[in-house]
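Yeah, one chain of the complex is gone here, protein chain that is, but the others are all in their spots.
Chain nomenclature is as follows: A, B and C, assigned in order of appearance, with residue numbering initiated at 1 for each chain independently.
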Amino acid sequence: MTIQYDKKNLLQKEIKHIDIATFNSVPLIESFGQMSFQSRNLANACKIYDTMLQDKDCTIILSLAGSLFSAGLKKIVHELITNNMVDIIVSTGAIIVDMDFFEALGFKHYIGSPFVNDDELRRLHIDRIYDTFIDEDELRICDHAIKKIADSLEARPFSSREFINEMGRYLDKHGCKVDDSVVYAAYQDQVPIFVPAFSDCSAGFGLLDHQRQHPKNHVAIDSASDFRELIDIVLKSKDTGIVMMGGGVPKNFVQDAVLGGEITDEGELRDPTRMHKYAIQITLAGEYDGALSGSTLKEASSWGKVDQNSEQMVYSEATIAMPLLASYAYHKGNWKKRKPKKLNLLFK
Amino acid sequence: MTIQYDKKNLLQKEIKHIDIATFNSVPLIESFGQMSFQSRNLANACKIYDTMLQDKDCTIILSLAGSLFSAGLKKIVHELITNNMVDIIVSTGAIIVDMDFFEALGFKHYIGSPFVNDDELRRLHIDRIYDTFIDEDELRICDHAIKKIADSLEARPFSSREFINEMGRYLDKHGCKVDDSVVYAAYQDQVPIFVPAFSDCSAGFGLLDHQRQHPKNHVAIDSASDFRELIDIVLKSKDTGIVMMGGGVPKNFVQDAVLGGEITDEGELRDPTRMHKYAIQITLAGEYDGALSGSTLKEASSWGKVDQNSEQMVYSEATIAMPLLASYAYHKGNWKKRKPKKLNLLFK
Amino acid sequence: MTIQYDKKNLLQKEIKHIDIATFNSVPLIESFGQMSFQSRNLANACKIYDTMLQDKDCTIILSLAGSLFSAGLKKIVHELITNNMVDIIVSTGAIIVDMDFFEALGFKHYIGSPFVNDDELRRLHIDRIYDTFIDEDELRICDHAIKKIADSLEARPFSSREFINEMGRYLDKHGCKVDDSVVYAAYQDQVPIFVPAFSDCSAGFGLLDHQRQHPKNHVAIDSASDFRELIDIVLKSKDTGIVMMGGGVPKNFVQDAVLGGEITDEGELRDPTRMHKYAIQITLAGEYDGALSGSTLKEASSWGKVDQNSEQMVYSEATIAMPLLASYAYHKGNWKKRKPKKLNLLFK
Partner (left out) sequence: MTIQYDKKNLLQKEIKHIDIATFNSVPLIESFGQMSFQSRNLANACKIYDTMLQDKDCTIILSLAGSLFSAGLKKIVHELITNNMVDIIVSTGAIIVDMDFFEALGFKHYIGSPFVNDDELRRLHIDRIYDTFIDEDELRICDHAIKKIADSLEARPFSSREFINEMGRYLDKHGCKVDDSVVYAAYQDQVPIFVPAFSDCSAGFGLLDHQRQHPKNHVAIDSASDFRELIDIVLKSKDTGIVMMGGGVPKNFVQDAVLGGEITDEGELRDPTRMHKYAIQITLAGEYDGALSGSTLKEASSWGKVDQNSEQMVYSEATIAMPLLASYAYHKGNWKKRKPKKLNLLFK
């Protein structure tokens, strides 16, 4: 197989986002539940997520890490928002800015290959994510849109949630080029999106330029406010459930959020009994290196983060497991009785 | 094997940090270089790191992710700082706050086991990291120290680097209880430490309480400033090399930092030729899920982040590979001709 | 969650084998083909397998490793045989003897848990495969059935294929207790099954007792004959395609089989151009340790084993990926034009 190193040729076949309405994974998952290993774990995770959707007292937090949206999983999260299947999102910056906002500006991800000459890609301004290609020149335009948003705001610290809400407003004003933007749907439905390491993505480049141009008075992104705001929501929720795609900072952040009620000024425990009532994670990270990404949810229960009664790790790559999980919950239909929580309104 | 669930009994054997001066890995690594698979990859990474140390124009950035310091790898980083073997550190919050600062306050990590009843640990306020135990009550004191630091500062946005420098100052004032604190050594030697998701750790809890008590006027941690400051240093360096332990936000952050010179207000490329001249990573994350943590350094070169001529991924768990890497560089002695860069002084 | 260590209680819920006729994965796989990472790889593997089924000149070899049949994947392989979707099987011994033949004798696998006290299981004669339980006393009966078969045969070397055919004959005579036995279906449809390490399973114990009782004149299992017979079939096939579930000896064995035409008595190459025309593998084994199980199919092409034009590795756990793969090929229906090859008849 010889690859033609021509930009137009390489950026031809667009990634298409999978639509969970078009296939029903319920029969498959029900069979998986009577098998072994990861198929049964996945079935169990599906059931736990469906239980969260039936539990009226449960606020559902979705954490996202890994290159999920460039891989075709964006529309799933869009559906989860518009169908009230998720109440809060915590994500890496790349997913929200480089992938979702980027596509909302009208740009695309392309089917590529891992077996290429990266020096040639570099020469053509094509960025590679494993087997997926991006036009780097378009990414620079995305960076610049972030700068323009920052330029338009008051010079003060923002939580990432506030700033991402402004990104939604920007799309509202300038036109959102796609009908499955997560940033825009969250803006419209008042769903909070937190990105605890907000400068670690395309947004960082936009804010860099903004701050360089306004060295004294500029927008800042206060990650401490992110934590405070998330904890405020958690404390106001009777119960919480977490659905984790991948690990990283988003996993740690949502797990920690349940502990925020515990500390007092004197360092005493305030409410040691609060834990996430439900917790599922899909990941390929093993537990063997002691890192957080692959740490088990049983380990998390030693920290008081997660209740052991309803937790499930699924060891699978997300592009295969997430569509099955979301399709199951969608076709079970228990989300239909859920009301939108519109949690962004808490901060108005 | 029956485990006695008694707190004193469980928190008995302290983790001891390995000392790279006490063993010389040079002969082993030289043999590894003539073998195959990960031994040869590790040997190649060692040689690249040693080349960085010989290259007078190279600023060396160390990125840290995973539970490295609770696992006994803290003293290595302390030695790298005090021997001018690293110029900048980018880390997760847990490593710097929950592990390093925590021990600097006089607390310890303990040898534990993954085969335990986590509900019992929860009852005893013992937190587990795979096979390692922590006294949760001590962690609460660490949270509180962060709050006290924040209370003492001017109510304005800080970069994480600035705040971590204040943590060093706090140790200087109140007494550092150990002789191998990375935060304290970095404070004394003016080595910048960045934590791009600073609230995602014990610091988040301290800042939470600080902001709750001062709802209007409080310290904020601006992750955009982190990015701007790191890029400022990179742009002032003739060349850069990155030594990455694990992936996550720190990996992405240090890789991205080299692109910061590229963007202009008009979105044009300023210096498309700058790349990290050297790059090595030790990780167990595979590339198969497309996530950044396991993405290859060849992939990074498509983004213009890393030069393909001197890059090496090593697929190994860090507690085994990092001591061998650091001991090799230490005993080769090429760091002896390096001068301290004291990069924190750039921001005074 | 407390586990009741009572044998009846632990061996209650039977593993049920998934039925690919009951769900249609075609729409899902077609969406996967427009996404990234392992979903797209899986879609590509599905298409390659479907192409094999359309290629009239292609003999299809299925290799099986890992605890696939105790996990609920047995009925899939049964369907592949009875629908002429596979022509040859190469497997580990455990799959064919401890799992398939065992169930054909009327025994079951049970839903268990990895979070148990293995000393208690030992005491109760319950064997554990990750999250699956087996009654060890029943396994001893399976061992003994193998001994009885060996006792009834002529004292000479057999290929594993011959012996497994005798196991099918035994089921025919004594009654097969299930309707989805792979050993029995292969016996009826004349599909050869090879197990290159035949004594490495329950069969080993049965043969052990047989040989102990007949120290001079006994059945032997000649693995060299396995290789010779498989190569004879390959050489008589115009083209070959391999579908590999897991790695291990079965993967190596089927890959090597295509090289068997190459060697002459003088060590010269006879037909250096023959390669497997198609090759797919589903595995979680990485390539980083250089072991065969995770070695890429591109690497295999350097050995002349696999044609690079139609090969695909899928990095996924088999209980999730194999049902999707088999359902896709089943519902595409291209197998309907295939005729049974009845390759066992070559050796009559």
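Keep in mind that, in the parts below, a contact is a pair of C-beta atoms (placed from the backbone, for glycine too) under 8 Å apart; a residue touches a chain by one contact, two chains touch by 3 or more.
All values derive from a computational prediction rather than experimental measurement.
From the set C:Tyr49, C:Phe101 or C:Phe198, the residue in touch with the chain omitted from the display is C:Phe198, counting the whole complex. Listed by residue number, the positions of subunit C touching the unshown chain are 65-67, 70-71, 92, 94, 114, 116, 118-119, 121-122, 126-132, 136, 140-141, 143-144, 147, 157, 196-201, 204-205, 207-213, 219-228, 231, 246, 248-249, 252-253, 256, 259-260, 262-265, 267-269, 284-293, 295, 298-299, 301-304, 308, 317-319. Within the complete assembly, residues 36-38, 286, 288-290, 315 of subunit A touch the chain that is not shown. Within the complete assembly, residues 1, 13-19, 22-23, 25, 27-28, 31-32, 34-40, 42, 67, 70-73, 109, 111, 115, 129-132, 298, 308-309, 315-321, 323-324 of subunit B touch the chain that is not shown.
As a convention for this text, only the chains that are shown with their structure count from here on.
A turn of 180° superposes the CA atoms of subunit A on those of subunit C, with the angle given to the nearest 5. Once CA atoms are averaged chain by chain and compared with the all-protein CA average, the nearest chain turns out to be A.
Between subunit B and subunit C, the centres computed from C-alpha atoms are 46 Å apart. Separating the centre of subunit A from that of subunit C, both taken as means of CA atoms, is a distance of 39 Å. Among the residues of subunit C, those in touch with two or more other chains are 36-38, 315.
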